[in-house]
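Every protein chain but one is kept in place in this view of the complex.
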Amino acid sequence: MKYRVGVLGGTGIVGQRMISLVTSHPWFELEFVTASEKSSGRKYGDIVKWIIEKPLPDKIAGIKVEPTHIERILEYKPDIVFSALPSSIAANIEVELAREGIVVVSNASSMRMEPDIPLINPEVNADHIDIIERQQRNRGWRGYIVKVPNCSTAILTLALKPLYDEVGLKRVVVVTMQSLSGAGLKGVPSMLILDNIIPYIGGEEEKIENETLKILGKMTRSGIEKEDFSVTASCNRVMVLEGHLENVFVETMEEIEAEEASRILREFKGNKIKRYNLPSAPREPVIVRSEDDRPQPRLDRFAGNGMSVVVGRIRRDKVLNGLKLVVLGHNTIRGAAGTALLIAELLAYRNLI
Amino acid sequence: MKYRVGVLGGTGIVGQRMISLVTSHPWFELEFVTASEKSSGRKYGDIVKWIIEKPLPDKIAGIKVEPTHIERILEYKPDIVFSALPSSIAANIEVELAREGIVVVSNASSMRMEPDIPLINPEVNADHIDIIERQQRNRGWRGYIVKVPNCSTAILTLALKPLYDEVGLKRVVVVTMQSLSGAGLKGVPSMLILDNIIPYIGGEEEKIENETLKILGKMTRSGIEKEDFSVTASCNRVMVLEGHLENVFVETMEEIEAEEASRILREFKGNKIKRYNLPSAPREPVIVRSEDDRPQPRLDRFAGNGMSVVVGRIRRDKVLNGLKLVVLGHNTIRGAAGTALLIAELLAYRNLI
Amino acid sequence: MKYRVGVLGGTGIVGQRMISLVTSHPWFELEFVTASEKSSGRKYGDIVKWIIEKPLPDKIAGIKVEPTHIERILEYKPDIVFSALPSSIAANIEVELAREGIVVVSNASSMRMEPDIPLINPEVNADHIDIIERQQRNRGWRGYIVKVPNCSTAILTLALKPLYDEVGLKRVVVVTMQSLSGAGLKGVPSMLILDNIIPYIGGEEEKIENETLKILGKMTRSGIEKEDFSVTASCNRVMVLEGHLENVFVETMEEIEAEEASRILREFKGNKIKRYNLPSAPREPVIVRSEDDRPQPRLDRFAGNGMSVVVGRIRRDKVLNGLKLVVLGHNTIRGAAGTALLIAELLAYRNLI
Partner (left out) sequence: MKYRVGVLGGTGIVGQRMISLVTSHPWFELEFVTASEKSSGRKYGDIVKWIIEKPLPDKIAGIKVEPTHIERILEYKPDIVFSALPSSIAANIEVELAREGIVVVSNASSMRMEPDIPLINPEVNADHIDIIERQQRNRGWRGYIVKVPNCSTAILTLALKPLYDEVGLKRVVVVTMQSLSGAGLKGVPSMLILDNIIPYIGGEEEKIENETLKILGKMTRSGIEKEDFSVTASCNRVMVLEGHLENVFVETMEEIEAEEASRILREFKGNKIKRYNLPSAPREPVIVRSEDDRPQPRLDRFAGNGMSVVVGRIRRDKVLNGLKLVVLGHNTIRGAAGTALLIAELLAYRNLI
């Protein structure tokens, strides 16, 4: 018996990724897809501009698209809904769904920083799901909401986690070079980005600086307590289809050499969730490359089926008294849809669905 | 009467830029161009893969290319030679030329860090040319060598100079996104960079970390003394034709707000060389943009005819207790050929030619 | 005394080009710019996403943008309005303006094929402006409308004209590789075109197939008579900022060798308008390159300030019993804004304004 799954906002890039991943998933069965009013009632295959590297399965192409309305969604009696809605739309409908008893795993940025809403990157902070009980109690909901982190932050925190555990973090400076897919199907006009870089992504730096501390924060009796190191980010949009590259400088609590850092990262196997053997969990959540010129977005983004982060160029940094390194992750898989699925698997494994 | 000028290594990207700039220069007359053995004796227009945005002037197209041999060069009795040679070739020939009494302004990285070789970014450290006398005495040369900084460093130091003067620098963290032209005409195969980023440029990080301190260093009686703040760099090659973009984080000696930094940068007029009115000196060496999403390589690289650096996104940075900002400069103009010409103008103005 | 000029739809790519060209024009003075309702009343510099290679002049940045309303336009008493409006909007307003006595030179595709509307590519069919009188009589207008051809067609017909005159044309097969700018500032999302080609441009093939015959048609007493050779086109959108490249196969009436064709193209000096010495007319409307691998969009698009077409790879073609050749032109200059200005110059020279 598979879990009954719906995808809200299924025509955008993250929605497409979700559908692609759900379709071949051993535990989940796609029951419905929603989209904007004007597409509802039409066949998914007729309205989507499918850009995933694998062809759209005929079965999914034939699905009738629903409007993103609470009543229609409830009719499908889903066990889980995955939300790839724009934040502004997500804010209301996700709350309504949780109130009605639905489990919502959401990529929308709304509510990510609320203290009783878990913001989960499973290999990093699976234990934060224990806040769900409090969330339901606080809000009087029968269902609940779990949030997927911002794409750059999901990638960053997975790479930082092993170092955080072993030597502690004081300061993190991160510069991102983010792919076009992060802005959605029509987000970046080609005339504005060809032979160019746009050194600004609205709201992104604040998300990285804040969400990182919540994700690496501690679960306490009174809620999730943000970690107290500090993060500063500078974000750029570059001419790459998929895969966010990050240049990271870390000041550590304990002094550490590059080789030792490399060993720690290589040995990280995903923490507590490793033994759950969840279907979407990569065997190596952090892959370390020793070549001078890796990771590279086009060559490394599908490592671990897009669920691993790839770390390279680990160097001792004397200026920050710590390390510098380069991190890459697939922004719509590890940074969105794939992590959403991994969260749902975790919830299922822990009998929370 | 114009100065007689030669360009060594005139077929590469920097060589082309130099020829393009010299050709329309009020003080300089191009007398000869050298290239590799196999091209010598042929017409420049027949061997060059001209990629400058302005067409190659017919007059230059007809110039006979010379081999890069000392005897042939001396026959032209040049006042100045501009070198765009690869480092390995530059090392010998530049020294020979200086010994024979020629003024060499060179882009090659060889000898840049030697204490009696001035490494000049004119608006930043024009006074370092006073070391020339010592260079000649030390080495028994009748001519001398002046070096143009590494491209990323020339851009960075021009943007840092006003802040350095006003509030002092403690630590600088810089991530570069460097254009293809920095690697030369055939340096980056398209198959390796399309839909991709290469997070590594051999030797570049060390150059930025070291040259910055020499350029901002002080001229003392015993030579140029490196400044003692510290710089850490991480360098990336991106899919952009021209223009290096840098995300810079600065820890300052004195606390400073973003607005004040913006004012300081705007008011910087190029220091001591301002009053010399050199032909290649941009009216505004540092241009500050207030839009959220500037500077951008394609839109801003030709600011000040490619000789200005454009700074934007000036923000207070609490993590480093300083500032973060985005800097852009044209790598083959401000970062190479244009600065070479500006140096030559400075030398001429100061009667050193 | 300069002509008073307005630009309708001044924020798009063609509008920007027009403003850029008008601003430095010896005969024209920009009096006003219109844009969509939501931008009207604001300063041009604040609403435009300026992407032209030359910076936006401060004077133009300060212009107040008007709505595209007939009353407001008439208040400015323009001598000429250049229209870069979308077809659907152009259809009405342009007619109203002509009725009110205004000279309209328009890039919009509406009405291009109507027999009393001249479709002018000045070096090709300047004589077609004689239809204006009939247009005014037919329609009872005090002003009139002249149309600029479709971008690909303007480029194609200029390259074909010399061959058409000398050896006659029977069949033309053309494949275009069209730049992004042809689709407007936001026309082509980067996610859809990076590492890709879109082999379809709505309506483009029909425009090329029909407009070519009208432009090369004859002015007769009863109107413009379409030429009776035939054209077939296949159009593709490629990852290039500016410049449309066309691979053309021509069956000629008289047999011709490649060298002879090359000579004919080289000797073409622009026909009847040559002696008018119009400011925007390029000295060489057709430039022939003899290298194997030219023309190329990035290297050749600004030939003749973007007003020349560049032809290369002229080969005898046995299959079509004629020629094959490669043609390049700047789509927003020769293919739109530049030709609009050249038309206006022609009208002024001929005392039709």
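Every chain is named by a letter (A, B and C) in the order it is written, and numbering of its residues begins at 1.
Operating definition for what follows: a contact is a pair of C-beta atoms (placed from the backbone, for glycine too) under 8 Å apart; a residue touches a chain by one contact, two chains touch by 3 or more.
All values reported here derive from a predicted model rather than from experimental measurement.
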Q: Just name the one of C:K274, C:R298 or C:R350 that touches the chain not displayed here.
A: C:R298
Q. If the hidden chain were put back, which of C:T23, C:S40, C:S87 or C:S230 would touch it?
A. C:S230
Q: Consider the whole complex, including the chain that is not shown, and state which of B:V81, B:L180 or B:I215 touches that chain.
A: B:L180
Q: Please pick, from C:N247, C:N271 or C:N305, the residue that touches the omitted chain in the full complex.
A: C:N247
Q.
For review purposes, identify every residue of subunit C that touches the missing chain, sorted by number.
A. 171-173, 175, 177, 194-200, 202, 230-232, 234, 236, 238-241, 245, 247, 249, 292-299, 312-313, 317-320, 324, 326
**Q.** Interface with the unshown chain - residue positions in subunit A
**A.** 50-51, 53, 55, 194-195, 299, 302-303
**Q.** Positions on subunit B contacted by the hidden chain, ascending
**A.** 13, 49, 51, 180-181, 184-195, 239, 241
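Following the convention adopted for this analysis, only the chains that are shown with their structure count from here on.
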Q: Can you figure out the chain closest to the middle, judged by Cα centres?
A: B
Q.
Nearest whole angstrom, what separates the Cα centre of subunit A from the Cα centre of subunit B?
A. 42
Q.
Going by the contact rule already set, what residues in subunit B reach two or more other chains?
A. 194-195, 299
